[in-house]
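Single-structure report; data block below.
With one protein chain withheld, the remaining protein chains of the complex are depicted in position.
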Amino acid sequence: MTTTETAAPYVLEAEDVAVHYGGIKAVDGFGLRLPPGKIYGILGPNGSGKSTFLAAVTRLVPLTRGRLLLDGKEYHSEPPMKLARKGLARTFQTVRLLPELTVLQNVQLGADINDPRGRLRSWLGRDRPSEAVEEAIERTGLGDVRNAWPTELSYGMARRVEIARALAARPRLLLLDEPTAGMNHSERQEVSELMQKLRDEGLAQLIVEHDVQMMVDTCDHLVAMNFGSLVAEGSPQEVVSHPAVQEAYLGKRWRSHA
Amino acid sequence: MIGWYEANIVLIEATFLNFLLALSIQVPLRVGVFSFAGVGSYGLGAYTAAILTIRYDVPAFVAIGAAVVFASVVGYLFSLIVARLNGLYLAMATIAFVLIISVLATNGGELTGGANGLYGALSDLTTGGVVAVCVVVAFLLALTERGPLRRRIEAVREDPELSMSMGIGVVTVRQLAFTVSGALGACAGAMNALLRTTVSPEEINFHLIVLALTMVIIGGSRSWMGAFIGAVIFTWLPSMLATTGRWQDVVYGLIIILAAIFMPTGLLGLVQSLYQKLRGRSRTAAPAEPPAEEAVEERAMLQALSGESKEGVR
Amino acid sequence: MEILINAVTLGSLYLLFALGMSVAWGTIGILNFAHGSTFMFSAMVAYYTVQMVALPMWAMILLGAAVGMVLSVLTQALIFNFILRRNPDLLKAEMQIVVGGIGAASVLLAIAQHYTKSVPFGFSASTFKTTTYQLGAIHISNVQLVILVAAFGLAGLAAWWLKSARAGLALRAIGVNPEVASLMGVDRGRMALGTMAAAGALAGTAGILLTYYLGSIAAETGDSFLISAFAAIILGGIGSVIGVVVGSMILALAETLVVTQLSGTWASAVAFGLIFVVLLFLPRGIFGRKEVRRT
Amino acid sequence: MLEIRDLHVSYGKIEAVRGVSASASPGRITLVLGANGAGKTTTLRAAMGLLPVRSGEVLLDGKPITGRPTHRIVRDGLVLVPEGRQVFAPLTVEENLILGGYTVSKEKAAETMEQVYEMFPILKERRNGPAGLLSGGEQQMLAFGRALMSSPRAMMLDEPSMGLAPTMVESVLSSVRSIADSGIALLMVEQNAEMGLEIADDVVVVARGEVVFSGPAEQARQNSSVVRAFLGEAALSS
Partner (left out) sequence: ACGTNEAGESSSTGEGLPDTIKIMSIKEMTGPVSFAGENSTKGIDLAVEQINEQGFLGDTKLEIDLKDASDSTQEAASLATQAVSDKSYSAILGPGLSSQASAISPIAEKGEIPVIYYQAGSDGVLVGDYTYRVTAPAASYYHIIGDYLAEKKVKTAAVLYTSGNPTLTELGEKAVPGVIEENGVTIKRSDTVSNDTQDFTAVTSEIIKADPDAVFLLLLGPQNPRAVSQLKQKGYDGEIIGMTTMGAGNLETAGEDAAGVVWPSNFSARSEVPSTQEFVKAYEEKYGELPNNYAAEGYDAVWLLARGIKEANSADRVAIREGIAKVAAEGFDGAQGPLSFENNDVRVEGVIASWNGSEEVVVTLGDD
């Protein structure tokens, strides 16, 4: 295997991905191509298979069918932990913090991936948070709760820790499943700004989110799915004005706005 | 002092052996693996060491070393077999493992001495040797209770799937836990067999499992110190209670009940939280500061709502 | 054929014993390690009573069930309840509950050992006399018949109740998430007490019937039944009544076959080996519920 | 009529709720707004008896329910749709609904169940599948439907639209409105302020555990700071 150092045109490619649970076809022939340094968004009604697609991409559920490529290399038979080492990080739709670690330690866990064996120094001596950790805490506004325990956080705060943990890994590709659920407008705005800043720094992102306004403002490209398959794809404006999307997803309110 | 030491040498040694036994349950528990296989390894180790000593008259460290290696390998292979099991189903499979080892020992004919067990395993193992092994083990485990290793262990226990997505080899960690548990259990069993010079199949029973679990839960399940505290309590408690005469077992049970109720994080957890209270540092961060009363209503509200003044959030 | 009947009887005994434990565990999430001691203690109280007044079998069963119920309720009210109150998360409290149960078991066992000196006791003073009927080549005793009827009857009742009664559903909900169950209006404390009372009554009944059947039991008998019951529940799958039935029967059949056809020494090795193998292929027991967890 | 009066709730030394008052009358919706960590969830949970109340009162139809056990409060006619859905994952969808109707008669429950199925057809489709396998939004529908099952007199909702697709938000919130119209008192925490304000009658804004605004929804919509904080600058200029 020789690695020709030509940058692949896409960070992530998913082709014809299907995930079936018995008769339930959670994802059924969906795919997308995410170029580096772009934010792509997935829209779709509840139960359309968005989270399942993310789980498939991160190898947490087995593929029924399909092909997955990271930087042009197939990875759909590799175990999930290898992906993190290749620069892929994600958050989950539900809050999944470790209850016996403080906010800071939860974030540090994210950064540990870049230090796979763990420096001997940090076993024996002090375990100072690395630059990446401090930066992630800073950017998500968690400075004041860095020493709090997860159970003491409000829902919205807990979500930010999830994002910080993913950022601390300094990933090249970030997958976010409803990162702003439970936040109010101005809080969402902050998250949106953060994501755009990260994009400008070169981080490719794939976001699942139901706040359409935010998605339109944030994403470079939208993909709409329903019943596990693709419905529409294109620039945010194109997608939100697509009749099928309006019908199945946006409802009358958005239609009147747009 | 010397007199006390000599008179209680058996209990002092037993404390350290129970410490290792407790650790053999605690190590897998810390990574979320509910396995009692360590108690089976205790039996494997005891028999291996006794057989080597009686038949081949090898030095103690060789006998113990061989026992540890053998049980580690068995522990590793066992982890491959039970890879799909979890929770109490796994616990049951490991209990079966322990009981099967006991039955094998009973039916092992000449090799294991049958129901009689083996006796006359005289060796050169000293109390100092036992303590030295325990100190090394405790030091190594202490390293896993801080920094990045601690975080990884926490992650694997609480949320294996999350761990995988963060690049932690959950399967490897699990296998490692079984292997280490095997080594620790075997080490305890081997040293016990050599110090007591005997081993018999009745020793490896359900009660040993219960004892190991109780030591860990009541001592504390997150740190080697918890295991040590548990070992001290459950080694010395019976002789302390002997003065209560006929009702000693009842008192023993009552103490376990009270500990289960009032020490949800084990004695270690209790001590730690007391210590933190004393130092005035609660588990929480600084309390929220009082609201700025005099602030102009409109402005204060705006800030608070928009989340601009984050220092107020906590 | 007679082997089969004997095996089914032994299985029914396991079932009677394990049923209460399984229901409490599968619903309100309480794995009661004092169940074995409760069972033995009920039989012991009945024994001391029958030494004073010769009672018929039905009265003995009622007595045993009552004692079991009281003990079980006390364990719940004085131990498990306190643990849960201090640690509302059921999963986190699980270990504490196991250890608390171990403590309660050792108290009951110690008291029983103190009074009986571990000498076996039986109900020869009861007015009930065992008679054996012969049907062709098969011997079957009236105790066996009672046991078979009681075990299958009670298991059927439990299964129906859990499945179709609203209260049964509420119990299962408590096992999943006690706090949300209370948000549905379920009185967690009372339901838990009720369940433990029923489980205790089952343990007491099993204790009495077992003593009639074996002729005698000793203080330590509860312990060995505890492991078998635990094994039967796991084999069948936690939380499934049909699972306990099948688990108990398989375990009993395996043990019986080994004892009669091979050698009693290997009985527990084969039985546990079997459980081990079954779990390797069915990691959640035969009828165990799949874990509902998703990303 | 649901009334929360000067409620104080602490976690250890930290006082998370410091004198929150809010009320909802039958047929009306009171919207509770506030930043993350403001103490909204804490308020609802304390009112429901899930957290100990330091001081203050909760009244249902004038009768104090403070300090009563949660299951009693439910019987008294107050329910909570908890934050983060909290469905009984291993139980089926239908079993979840049956549990919702635990405190009412079987006939009444069966009747309400039909209405819930009508409101959310996907639930009917999945009635015999485990609730835990539903998607996030589907679970939110179930949680909402489950609360309706007890035919409550007053209902508290903690972020009912969280994780719902826009069409679903619309339908959930419009069913919230029609529930209120049927004579139930509703207290709702909602981050989707735009839509929340549209259906709400009254608004309470909480910051750092205290009420900083309380008044009719109309007034809130005109209050520039509230609008800016929750709807963004765009809403002001339009």
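All chains are identified by letter, namely A, B, C and D, in their written order; residue positions are counted from 1 within each chain.
Assume a contact is a pair of C-beta atoms (placed from the backbone, for glycine too) under 8 Å apart; a residue touches a chain by one contact, two chains touch by 3 or more.
This structure is a prediction, so every number in the text was calculated from the model and none was measured.
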Result, missing-chain neighbours among shown chains, is B, C
Among C:Val73, C:Ala198 or C:Ala267, which residue is in touch with the absent chain?
-> C:Ala267
Contacts of chain C with the missing chain: which residues?
-> 2-3, 6-7, 9-10, 13, 110, 113-114, 117-122, 124, 130, 132, 134, 139, 141, 210, 213-221, 223-225, 256, 259-260, 263-265, 267-268
Residues from chain B at the interface with the omitted partner, ascending = 3, 6-11, 14, 103, 106-107, 114-117, 119-120, 122, 196-198, 200-203, 235, 238-239, 242, 245-246, 248-249
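In the analysis below, only the chains that are shown with their structure count from here on.
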What chain pair has the highest count of contacting C-beta pairs?
-> B-C
With chain centres defined as mean CA positions, report which chain is farthest from chain A.
-> C
Which integer distance in Å separates the CA centroid of chain B from that of chain D?
-> 45
Using CA atom averages as chain centres, what separation in Å is found between chain A and chain D?
-> 29
For chain A, residues that touch 2 or more chains besides their own | 51, 60, 92-93, 152, 157, 184, 186-187
Each of the following residues of chain C touches two or more other chains, namely 294-295
Under the touch definition given earlier, write down the residues of chain B that touch chain A in their complex.
-> 143, 146-149, 151-152, 154-155, 158-159, 161-170, 222, 283-285, 305-307, 310-311, 313-314
Enumerate the contact residues on chain D facing chain C in the complex.
-> 48, 50, 69-71, 74-75, 79-80, 82, 86, 88-91, 95, 98-100, 102-103, 106, 130-133, 146, 150
Mind listing the chain C positions that touch chain B in their complex?
-> 31, 79, 82-83, 86-87, 92-93, 95-100, 102-111, 113-114, 223, 227, 230-231, 234, 238, 265-266, 268-269, 272-273, 275-276, 279-280, 283-285, 288, 295
